[in-house]
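Complex shown without one protein chain; remaining protein chains in place.
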Amino acid sequence: MAKKDAVVLESGEKIESIGPWTIAWRKFRQNRVAMAGLIIFILIVIAVIVIPPMLGYSVNDYDLSNPNLAPGGEHLLGTDKQGRDCLFRLFLGGRISIMVGIIAAVITVILGCTIGGISGYYGGKLDNLLMRFAEIVYSLPFTPMIIAVASTMLWVPQSQKMYTVSLLIGLLSWPGLARLVRGQILTLREQEFMQACEALGISDFSKIFKHLLPNVISLVIVNATLQMASAILTEAGLSFLGMGVTAPTPSWGNLMNLARDSYVFQNYPWEWIPAGLMCLLTVISINLIGEGLRDAFDPKELQ
Amino acid sequence: MLKYVFKRILAMIPVLFIISIVIFGTVKAMPGDEVTAYFGAGSKVTQEQRDHVRELLGLDKSLPEQYVRWVGRMCTGDLGSSITLKKPVGTIIGDYVWNTFYLNVVSLIVALIFAIPVGIKQAVKKGSVFDNFWTVFSLLGISVPTFFFALVLIFFIGLNIPGMPINGMRDTMLSSFGYSSIFQEIGDIALHSILPVIVLAFSSFASFSRYVRNSMVEVINMDYVRTARSKGLKEKTVIYKHAFKNAQIPLVTLLGLYIPSLFSGAVILESVFIWPGIGKVLIDAINQRDNSLVMACLMFSALLMLLGNLLSDICYTLVDPRIKVDE
Amino acid sequence: MSVNKKVIKVEDLRVYFHTKKGDSKAVDGNHFTMYENETLAIVGESGCGKSVTAMSILGLVSEPGEIMPGSQIVYMGNVDRDEDGLNLATATDEQIRHIRGNEISMIFQEPMSSLNPVITVGDQIMENILTHEEVSKEEAKQRAIELLSEVGISRPEKVVDNYPFQLSGGMCQRVMIAMALSCHPKLLIADEPTTALDVTIQAQILSLMNKLKNETGTSIMLITHDLGVVAQVADNVNVMYAGKVVETAPVEELFSNPKHPYTIGLMNSMPSLAEEGKRLNTIEGSVPNPLYLPKGCYFADRCPYVTDRCKEGQPVDTKIKSRHHVWCFKVEEEMKQEG
Amino acid sequence: SGGSSSNAKTLTVSVNQSLTGQFTPQYASSAYDQYVANLCYESMLKYNADNELVPELAKDLPEVSADGLTLTYKLEKGHKFSDGTEVTSKDVKFTFATLADPSYAGPNGGGLENLVGYKEYNSGAAKELTGIETPDDYTVVFHLVSPQIDAITKFGGMGITSADHYSKYKQGKVKVVEKNQEESCGSGAYQIKSYDKASGASFVRNEEFKREKGQYQVDQIIIKKTDVTTEVSELKKGTVDLIPDVIETNKVSEASQDKNMAFNYYSRSAVGFVAMNANNGATADKAVRQALMYATDRQGFCDSYFGWDKKASDEVKKVKGGYVPAAYWSPASVNCGAVVRNEETIDGLNTYAFDMDKANQVLDEAGWVRGADGIREKDGQKLEIKFLCSEGNSVLETLIPMVKKTWSDLGVDLKQTTVDFSTLLSNIQDESHDSEWNMCFLATSFTDNQDAGANDSYTNNPNNMAVNNYSRINDQALVDQLTKARADSDEKQSKADYVEAMKMAADDAGYMPVYSGMQFNLYNKKVDLTGTGTLRNWSQSMDTITVK
Partner (left out) sequence: MAEKRKILEVKNLKKYFPLKKGKYKEGDPCVKAVDDITFDLYEGETLGLVGESGCGKSTLGRTIIRLYEPTSGEVIFEGEDVAKKSRKEMRALREEMQFIFQDPYSSLNPRMTVFNILAEPLIAHGKFKRGPELDAYVKDLMDRCGLPSYYCYRYPHQFSGGQRQRIGIARSLALDPSFIICDEPVSALDVSIQSQIINLMKDMQEEKNISYIFISHDLSVVKHISDRVGVMYLGSMMELADKNEIYSNPQHPYTRALIGAIPLPDPTKRKEMKVIQGEIPSNVNIPKGCKFNPRCPFAKDICREQEPATKEVKPNHFVKCHFGGEF
């Protein structure tokens, strides 16, 4: 029997196999707000990938003869103090902010899933230990950590410093997700289909990868998106304080940091407001996607 | 109950202990020299003087020894003294933590005053225009970088309204040379709080209203709400007494978790608004490598975090009669 | 047969759920009448609209459900025999609130989840009394204690201060009953009051309800899908299928002379009624989705006697005997032939 | 701003870093804490607006013995501390004794080693600081081990604290001075009223202070902590009256646009420079250091960085915001300042004007040849420069892109990293990190008009090298020359020797002076800010500052 998604009977009745993924996607597609979020996010990602090379500048370009130009003309968003094109830096910064968000979310998800999964699946002492560990990590502070870690990477090229930031955000934000995954696995373990696996003599491997994981994955996906949104915000905050991504590499956070110059703050709002707006827009769109996914994956409506 | 709390606190000790090691390690791993911080950057001092101070601060000892001494002193309640401010750390924290607390409490109250009715109404009118509007509004609240919002507020409001203070907690003139009355002082602080409270309350409003809404949505379809209706109760009683009373259980838990953060402060916002709070002190201390102050602040917030968990569990047992912790 | 006073008369009750996929016709043209001092049992498969019918009487149908215009739920418990009652389908919120818990009260299927977990049992009973009667708190509490002891709870003065989670399922159901009875309702709607309970407890609750009807003359609407329960406590039975009553009859009549193919199928599929050691009778297929109801008889798909006519139109009321009515083409034809 | 005492004249001064609360002259170290020390304490001598020393507590400039080993200060009678006691010679001796104390751990104790008896007192061997004699209440005599040209300033410029106030002080117990510094007891015109780290400090008159008519008209002073972002807005709003010591042309531009704002300016006694680590890698080669100096368009940088914004007023556009110093030296120096400020030229001083050909030539000659990737190398070593930058530094944001370009044209592989300031300091103030960096950017300011700062900057004393000699230049001839210049008791001779040293230092090319500039005070028109100067900031000029 070939794998088919639909079988049409002689009577004309169509037997479709609508999987949970299909359902989620259908529901997501029907959710206009979430779709709007997705489209905005995709547009932002495309813009962030496409616009910088289109403008043809490079990070190190500067033009001291044209500082602080107002938007319009050759520089659509004007220039900053070093005569760099604001539009270029805005989108390049976006690239970095989003990258940081993605990497941090990936790290969080990997750590959160593994640790939460192990904790929930094996339980007992190990669980207790890991949850204590999560508690400890949860109460660790960002800023001194960032400084300490950054110092060990003194001569890593500037453009790669962002990885430090994303690594750290990822390393410090997993406990929340780990707890969620653990909780989910604990409830799943109580579900009868897991006991059915045991009764059927299914191997641990299949149990984890065929039964547990697919059921956790939707939770993880939802949280990964929300995690990404919050990682972007964290990065922005750190960079705003001058502890995250540092100039000349732009990021939305350190572009907003330009507002710390009172003159720029008052006279050249185009140097900092767009970064804030883009950041806001991105985070909102990701949050919308996350909410949409949460609704789409809502198990209540599966059955 | 007391026994339970006691047990929980006992269980916190090893965790705190490990946290203290990590914090100590991290702070010591930060590059930068306490001796330099001690003299202030750029002062011309000889190596001899530096060595003298190094000895004075106990930095000539090995790291484990320093750690043991630090923990030992902490256990006796001595948090050490700040090397940049030359004052006991305990005093410094005591001086600033209340400003943070005040700001956060006011914002929290403002946020709750709006968030609870809005969240409830959203849940009751799920899917309506009202619901959608506030959903988007609160989504905005959790998505906007707070400092950006603060800057925008200052830019558009603070700078344009004469007499609207854009930073600080009091008018320097008045606070320096004395208020004429307590009311003037209160008024002054209130005026200065407007912008920071808007920013903080906006973000807490966002998360709380979402929280209230979601837990109300869960609760509102419960069987007992239907039972309450079937008794002929007024809709208001049904919603507020029966539904909200249940929805507030997770909310109270959340509040329990939130209370410690009332003390720990929003670092960035305090910087932007020059709010004399503990977050600002911490960030300055980090930048200046005032390590004993940094470590004390971090331990303080870690402790608060753990206490928050405990508090939230206690709150839980207090509001929810189903939970009993006699064991 | 002496005719008791009518308590409620439901006619052409239609409750639709406006879902995204279309209108879900949970109840579609239901009709029945209830009398004082009688127990009406409503039986039927899961999803056939029993609960929705009950809820619509008290106006508890929640979004996206709607009691369609034209539906009549005329409550006559508080008026004299020949007077017009109040149509609950069109009554104002204020009017319905006055009826709820006072004239008509309701017991739900899941006793544990139907009581508010964070309010004491006593408060929940008192609340009902305080809403509808002008009494002091102490009096109300006293009444609550009395009610609890009436429904057979030992040490009621302790139980009033308990939270629902401290009581077992059976006790909770008794609390629910006490609450429902607290204002001496004319009509008690019990929506599967024993389904979640064990047989021994079920027996306790059922005998309690019987006692109640006999002592206070309250009319009871008992929703269940257990024909055994029906046989034991009901006076009249409505068999519902896909949002409609398909057969209604006094209980003895129904058990001795079931007419509708669905009723017959239902009875034959009960292990307790089946012949020893034999295969059970089954009704193949399942209840139609209320979103996509066929235009003919809703049971046509599963009916062993289906004819073309059944697939074309809706069967009409066929009277077998006094108070025994069936909605089925086959029975209609049989009746015609007979006479 | 309005206040409770409505007719009191108040001056609100903005600072954008916190006051740390270390206000006694012995401990004040940051420029902001110094403001407070200046307001509350007096020293024997101070600078006037023309950078000349004039007496304050002293009656006159001190008498210096012919051998340059004894300095005699005569105190003026009638100066009183805020607790009412008179300032006498014992207070002066007390002040220096605390600085020499074995337990003293503060930033201002350097430079006393040349005082007779310092070592003995400092090590605890002697109970008395014998190098300072107080023959009577109004005479203080300092005895030096060897002549020192800057000793007059050194001793004269120290704020004097009250011995009576700290009567608990004993040798080895200097803690009593360190405590409660926010309760000042000085003879200055003002007294601290309140202090809060986060928001600033306020001052009222010292009632014991005898002022001459027309002087010290301001009744109250507030030092208000502001945020860089809104500092100028606050000036405009009127919540601060004065933003002192501004160098960012942006801020000046902005203030200049406002009709209610005024500004004054004078040259700033500070230099921004790149220190090149002569202890590590390519920069150990003098040729490389020189070539990099040639290959840096510092004039271009200054033109851009100190250029006026389009919106700046015409008046301010006439002022030149910054210039390239001719050498790494104090612009306020009496001997060499004029050279640094390009007002004088001297023969033989290499100022390294931007010249790429020259830069290439120097490297070619030194044997650095271009490799396949365009990067020069010599003996298998790549010409790689690790440049440590401090974060949030607007100078670097302009400078780095510029040098990236020209240095890469030169065949240099520039690696740049940004760290926070404390990290930067810990890296360069410790020789063990020398192998990790080649360059860093710093700025330093000078508080006197002496050349002796150079002695520190080029010291090869292993005890002081890492802390003060960032470039790690170890040039014995230069050190000898500087030591000689400092020990000259004759001013002329000293000047000649220092000029000679300046040329030698320039040849060593350890420091690349990048900019020096004007210093502006931005203020409200209701303030009259006369009397400020290069070595006299607003807090030292309160005698002449008035508020309407």
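Per-chain numbering from 1; labels A, B, C and D assigned in written order.
Following the convention adopted for this analysis, contacts are C-beta pairs under 8 Å (C-beta built on N, C-alpha and C of every residue); 3 or more make two chains touch, one makes a residue touch a chain.
Source: prediction; values computed, not measured.
**Q** Check the whole complex and report which displayed chains the hidden chain contacts.
**A** Every shown chain touched by the left-out chain: A, C.
**Q** Taking the full complex into account, find the residue in C:63, C:146 or C:198 that is in contact with the omitted chain.
**A** Among C:63, C:146 or C:198, only C:198 touches the chain that is not shown.
**Q** Decide which residue listed in C:252, C:312 or C:333 touches the omitted chain of the complex.
**A** Of all options in C:252, C:312 or C:333, contact with the hidden chain holds for C:252.
**Q** Taking the full complex into account, find the residue in C:176, C:227 or C:310 that is in contact with the omitted chain.
**A** For the chain that is not drawn, the touching residue is C:227.
**Q** Which is it among C:65, C:170, C:185 or C:290 that touches the chain not included here?
**A** Here the residue in touch with the unshown chain is C:170.
**Q** Identify the residues of subunit A touching the omitted chain, counting contacts across the whole complex.
**A** Residues of subunit A in contact with the hidden chain: 1, 3-5, 7, 9, 15-20, 23, 124, 191-193, 195-196, 198-203, 206, 210-211, 214-215, 299, 302-303.
**Q** Determine and list the subunit C residues touching the chain excluded from the picture.
**A** Counting only subunit C, the missing chain is touched by 45-46, 168-171, 198-204, 206-207, 225-234, 251-252, 254-256, 265-267, 269-274, 279-284, 286.
The criterion applied here is as follows: only the chains that are shown with their structure count from here on.
**Q** Would you mind pulling out the distance in Å between where the CA atoms of subunit B average out and where those of subunit C do?
**A** 54
**Q** Got the subunit B residues that touch at least 2 other chains?
**A** Residue numbers touching two or more other chains: 30-31, 151, 159, 271.
**Q** Touching subunit A in the complex: which residues of subunit B?
**A** Against subunit A, subunit B makes touches at 14-15, 18-19, 22-23, 26-27, 29-31, 139-140, 142-148, 151-152, 155, 159, 267-268, 271, 282-283, 286, 294, 298, 301-302, 305-306, 309.
**Q** Looking at the complex, which residues from subunit A come into contact with subunit B?
**A** Residue list for subunit A touching subunit B: 132, 135-136, 138-141, 143-145, 147-148, 151-152, 229, 233, 236-237, 240-241, 253, 256, 259, 265-266, 269, 272-273, 276, 279-280, 283-284, 287-288, 291.
**Q** For the complex, which residues does subunit B have touching subunit D?
**A** Those residues of subunit B that touch subunit D are 30-33, 36-50, 52-53, 56, 84-87, 92, 96, 99, 151, 154, 158-159, 162, 165-180, 271-277, 280-281, 284, 287-289.
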